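So, subunit A:
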Amino acid sequence: MLKIKNLHVSVEDQEILKGLDLEIGPGELHAVMGPNGSGKSTLGYTLAGREDYEITSGSIEFDGEDLGEMEPDERAAAGLFLAFQYPVEIPGVNNAYFLRAALNAQRKARGESEVDGVEFLKMVRESLKGLDMDESLLKRAVNEGFSGGEKKRNEITQMAVLQPRLAILDETDSGLDIDALKLVAEGINRLRDGQRSFLVITHYQRLLDYLSPDHVHVLSDGQIVESGGPELAHRLEEQGYAHLERASA
Partner candidate 1 sequence: MSETVEKIESRLQQRYTAGFTTDIESDMIRPGLDEEIVAMISAKKNEPEWLLEWRLKAYRHWLTMKAPNWAHLDVPAVDFQAIHYYASPKQKNRPKSLDEVDPKLLETFDKLGVPLHERARLAGVAVDAVFDSVSVGTTFQKELEEAGVIFCPMSEAVQKHPDLVRQYLGTVVPHTDNFFAALNSAVFSDGSFVYVPKDTVCPMELSTYFRINARDTGQFERTLIVAEPGSKVSYLEGCTAPMRDENQLHAAVVELVALEQAQIKYSTVQNWYPGDENGKGGIYNFVTKRGDCRGDDSRISWTQVETGSAITWKYPSCIMRGDRSAGEFYSVALTHNHQQADTGTKMIHLGKDSTSKIISKGISAGKSNNSYRGLVRVAKKADNVRNYTQCDSLLIGKTCGAHTFPYIESANAGAKIEHEATTSRIGEDQLFYCRSRGLDEEEAVALIVDGFCKEVFKELPMEFAVEAKALLEISLEGSVG
Partner candidate 2 sequence: MSALAQTLMPEAQACADDYEATRKVGLQRLMQHGFPDQKTEAWKYTPLRVLEQRETQTEPRTMGEPAALPAWPVAGTLLHFDHGILQCDPGELAEGLTLMPADPKALEQRDFDALYGGREGAFSWLNLARFDHAWHLQVSGEHTVIMATTTTDAFSADVHPRIRIEVLPGARLTLLQDQTDAGQGLVNMNCEIDVAEGAQVEHVLCCKNHESVWVQRTDVDIHKAAEYRVVAFDRGGRLTRHDLTMRLREGTAHGEIDGLVVMDGHQHVDWHTEIVHCTGHTNSREAFRMLAGGTSVGVFNGRIHIFPDADDSHSDLNTANLLLSDQARVNIKPELEIYSEEVTASHGATIGQLDDRSLFYMRSRGLSEAESLALLKYGFAAEPLMQIQTPAIRDWALEQLKEAL
């Protein structure tokens, strides 16, 4: 589904990713772990197509298409979703309106019919219930005045409604207490259907306890330096990242 080959990415002329390789198949859940500054968030933003994240060499293929050539909204329509580490507040734009507009824009781009208000509300309500989210959040502006946990759960709600084919979760666990963490993990697990793929970017192993990843990768200084199964996450938790930093220093 996703094939990243020898990816080099620069931000403001500074190289952050330095030859990253990663392949994710249908239905798989991959975790990328690594210390601060290793390039985790850069990977997420690059996949979603943020401006200023310049691919200097290498390639990203998503379902056989060159992702680097696509606009952010085209990527979304193709089924890619990034849950932001810091979801953006958009004053004045109604949360529910935004989500419905996004859903219909994607459906339109795929040649599907638009979803009407009643149907949409049903979809959202279902997602909210599982996340223990108050419906009043729908009436507020996108992420405005939301607590850290509410923002993260709002991202998962969007994911549940938009039904992406590949979801990238950028440190979705950061800033969540244990109860919220469980709810978010359940939200993710509900969407695992054997076809949908996930890339979970995280600093800590604790979210992975609830997700049972198929593969775990260690990112350090812009490269994947080690890959393995879930046991790798546990080892990192015990050893920390210090040995990696020494090695790259």
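The candidates were selected such that all candidates are chains of the complex that A comes from, given by their letters.
Keep this in mind: a residue touches a chain if its C-beta (ideal position, glycine included) is under 8 Å from a C-beta of that chain, and two chains touch if they have at least 3 such contacts; residues count from 1.
The model shown is predicted, which means the values in this text are computed figures rather than measured ones.
Screening 1 or 2 for touch with subunit A: in this complex the touching candidate is 2. The touching residues of subunit A, when paired with candidate 2 in their complex, are 48-51, 71-73, 75-77, 81-82, 84, 87-93, 98-99, 101-103, 105-106, 109, 141, 158, 162.
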